[in-house]
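Only one protein chain is missing from this complex, and each of the others stays in its spot.
For clarity, chains are labelled A, B, C and D in written order, and residue numbers in each chain start from 1.
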Amino acid sequence: GTQQQKDETSDRKEESLRVASWSQPITEQTNLLVDEEKGFFKERGLDVTVIPGAGGGDAVKNILSGQADIAFTDPGSLFFALDKGEKLKVIYNVYPQNVFNIVSLKEKNITKPEDLKGKTIGVYSLTSGTRQNLLVMLNQAGLSEKDVKIVETGISNFAPLMQGQVDATAATDTGLLVGKQKGLGEVNVLEVKDYLNIPSDVFVVTEKTFTEKKEVLKTFLQAYQNSANWMIEHPEEAASLAKEYAIDGKDEKQNLEIITLRNAASVSSLTEEQGLGAIDLDILQQGADTYEKLGLIKTRLNMEEAITGELIHKK
Amino acid sequence: MMKNVQLYSFLLFIVLIVSWEITAGNMSELVLPAPSVIFFTLIDGIKSGYFLPHITRTAAEIVLGLFLGSLFGFVIGLLMGEIEFLRKLLFPYVIASQAVPKLALAPLFILWFGFGMTSKVVITALICFFPLLENTVTSIQYMDKQKIELFRMLKASRWQTLIHLKIPAGMPGILAGLRVAVVLAVVGAVVGEFIGGSEGLGAVIIASQAMMDTPLMFASLLLLTIMGMGLYQLVNIIEKIWLKPYKKGSKK
Amino acid sequence: MMKNVQLYSFLLFIVLIVSWEITAGNMSELVLPAPSVIFFTLIDGIKSGYFLPHITRTAAEIVLGLFLGSLFGFVIGLLMGEIEFLRKLLFPYVIASQAVPKLALAPLFILWFGFGMTSKVVITALICFFPLLENTVTSIQYMDKQKIELFRMLKASRWQTLIHLKIPAGMPGILAGLRVAVVLAVVGAVVGEFIGGSEGLGAVIIASQAMMDTPLMFASLLLLTIMGMGLYQLVNIIEKIWLKPYKKGSKK
Amino acid sequence: MSFLSIEDVSFRYQGKNAVINQANWEIEKGEFHCLLGKSGCGKTTLLKIASGLLPPNEGRVYLQGKELTEPSHECGFVFQSPALLEWKTVMDNVLLPVVLRRKTTPEDREKAVALLELVGLCDYLNRHPAQLSGGQQSRVALARALIQKPSMMFLDEPFASLDAITREELQEDLLKICQLEGTTVLFITHDISEAVYLADRVAVMEQGEIIYEADVNLLKPRTVEMRYDPNFNELCLKVRQVMGGGV
Partner (left out) sequence: MSFLSIEDVSFRYQGKNAVINQANWEIEKGEFHCLLGKSGCGKTTLLKIASGLLPPNEGRVYLQGKELTEPSHECGFVFQSPALLEWKTVMDNVLLPVVLRRKTTPEDREKAVALLELVGLCDYLNRHPAQLSGGQQSRVALARALIQKPSMMFLDEPFASLDAITREELQEDLLKICQLEGTTVLFITHDISEAVYLADRVAVMEQGEIIYEADVNLLKPRTVEMRYDPNFNELCLKVRQVMGGGV
């Protein structure tokens, strides 16, 4: 079927599509960046531009202001925007697995969320997912923001941990990986996914884009699926291409490890069943409810309205 | 003419606000909130006392940082202006301290100065010290040769020449540096609070960005602008008092 | 004495580097990498061509932003210095544009100027325009009354008085503003790249932070410092050429 | 109709006593008038009012019948202090009035060189003002005023910092130039014999008022011998007495 579709689209004019990312072009997004080389999108008549951003909020704002069509953002930013009454649609689940964790040095003996009580915990920045996921984790353990001291440590958040200025620090799996390489010794890791596995990143569009550009979006998602599959199947090739296309891709070995982690985060039991990008409504609804309970958002969100799986090419 | 300034200024303000309001109407509040929304957020925040601790904190950081930064800038400016040796010796480090974005050094600042107010004050001081330094160095160097000869003839020490000649004669330039410094101090404090602050308007901005509460962010920016303007005007008042004798006859 | 500056400067540099190396030895590379490590990272990055596109990009942004920013700062400074009406009218907006941290306005900048180089250039220009404006306004205001009378007597137009009197006489102060501006331009470009840049040294810094590649970050900071120093020295050279006649007799 | 006429002019610096008090003065075309007076009596102020630099608080100034509200194109001015631009060479300082009006031509440069030669500074063309002696600076200022060929000249103690010999040479030259071009001159000096030697008419000011005026009835062109003429000495003495000096 793919071959046929390719032929159909190739005589159409190239459709341009702008993806607002939450970050700069980084290794974990290699599949999105190597279109020049691999042509996942080009072959389907898509001219994809990736707009860099500083956080998921930027990505959402960029689609709201019409600077981009698709936002590559985290559920937290999504919830916040929905809370403000914006009409958005989640169309694809990029990383169904939650990649956030709480890291502490072995000697602190923090093995379960309850142990965090009264501790100083570093987060990358108040804007980042690290803080929200930390709160989610605390919430699961019956703790609140008041029971701990959250400090912003900037992005090199393992340094204060090693220096002993914080007892624990919220991080991502890739962060932890790099941190370990940089000599972070024996650590305890609490993974958020063990408590509430809210997806890490999703593709979001405005309702307007959704209704007006359905076909293009469909094509895009299919191409993205292909590219993600390619990355899962050929991590070495992706790692070596990242050297050229990703800003942080200097070290091929490290690229490979990051890509492996991201590949793992891209699949879940649901995706095994339905194909990459499948969205789990329940878990997102749980996430939204938790956010509301935490006081991060004011209204109760009905995620059903904001989620649609109809654009995803099912298995 | 001058009486009309107020009028025109007011008119321009109204025009800008109205066109902003209109532009914002066509846009998501998350991207650009309308001035009216910002205004009500601000009023609410002030009434409820939400802003108070943040304003106090940021103001304290600005004042302290500005004081330290401009004092250092001025004193080191004097030293570097007077002693060519020091000028040549220190200048690369001064530039390095300025060309490096402070945000990038966050972990180091936290390591050295902790999470508390100190690191923010240091960053503020570091940011606002340069314009004062540069202007001081320059202002005390271009001196009327005749006056320098007068002071040499009167056997004034280097210190006396500074106090009685170079500083007063360079005052207009030094105050221009101070005006730049006060405005940069505002930015400095906020950037400091971006890096691991939990209180202060910078932290409010970051938090409001995280929660995508753009009106709150703009309200904080408004407060910062007001602070900056207040400080700037304060320097102007000082200047008016201090420089009255310069203007006598030297300006129409 | 002056021949020794180089020596002392070098000695100070060595002392600093060595003590840094020692301090860094007791510390995780994540917090403070040793200068030797930074140096090799830098050399590697340059050899492998990794830095080249980033340097080019950032340099282009700095140069363009600096050009626009200082041109605007200078021209608006002249206008505001000459016309009190404009000074009073525009000053609140100038302060507002400076007291607001640019980082907070990222989405707006992207909205208005796109996500390409333009938004970074605009941010750079916005950051470096203020010191030049302020110094220009100040420098062209304190004029020798006698010379102003001379120009009135010669029936020089306002424009001619600016060109032939106020600008040349205010040049030392204006150049001090330019020196502050060039250094701020470096920070401006990097901050611009923090806000969603995919190329440039600012983006490298952010990426290196995410990768916890502190040596890479410091190598980038080093490159920025070198750029800042180069620009600063350039202004000094311009000053030396331009201001030679001022120094004749007016300085020992 | 006089070339320049000052009518009932009064002036006070902000919030201060009157510096010029009901002054009246008329200068016919081509005449050379000298104004004398004690230091601080208001000579410079009156000159600035007459040239349109300062607006009088009361009274009017007419140049060729038109009321003067700002400096006129036809007037040249030599200030009491040289007021040279430090960043320009001597040559460029002299050419300044031309540069402000139009592009300079090679003739202008020749003219400038000729004038600098006249004031004895042709070796100093490329120097900057800070490299000149006090008297040399004031001579540059004089050359700058002359390059415009103004039809009316205001001179405020132009020779004050010159030695007797140079001063006398320049007096001759100035008289010659003015006669040649028909320039009308208002000249301030504190040297009585200089005033009498140069002027067609002298006036003495005291505390903002013109308290004495007299025609100088000496032959023109003046010669050095006239300085020893009894008429000349008598007039000098008279002026001295008016100014309050003893014999």
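In this section, a residue touches a chain if its C-beta (ideal position, glycine included) is under 8 Å from a C-beta of that chain, and two chains touch if they have at least 3 such contacts.
Predicted model, so just to flag it, every value in this text is computed and none were measured.
Judged over the whole assembly, touch between the missing chain and the shown ones holds for B, D. Residue D:His190 is the one among D:Lys29, D:His190 or D:Lys238 that touches the chain missing from this view.
Which of D:Ser2, D:Gln131 or D:Gln207 touches the hidden chain is settled by the complete complex: it is D:Gln131.
Seen across the whole complex, the unshown chain contacts subunit B at 144, 146-147, 149-156, 160, 164-165, 168-169, 171, 243, 245-246, 248-250.
Subunit D residues in contact with the hidden partner, per the touch definition given at the top, are 13, 36-40, 44, 80-81, 120, 131-136, 139, 157, 160-168, 190-192, 224, 240, 243-247.
Keep in mind that, in the parts below, only the chains that are shown with their structure count from here on.
Separating the CA-averaged centres of subunit A and subunit B is a span of 38 Å. Remark: subunit B and subunit C have CA centroids separated by 16 Å (rounded to whole angstrom).
Centre-to-centre, using mean CA coordinates, subunit A is 84 Å away from subunit D.
Of all residues in subunit D, those that touch two or more other chains are 130. Multi-chain contact residues of subunit A, defined as those touching 2 or more other chains: 61, 65, 154, 156, 159, 163.
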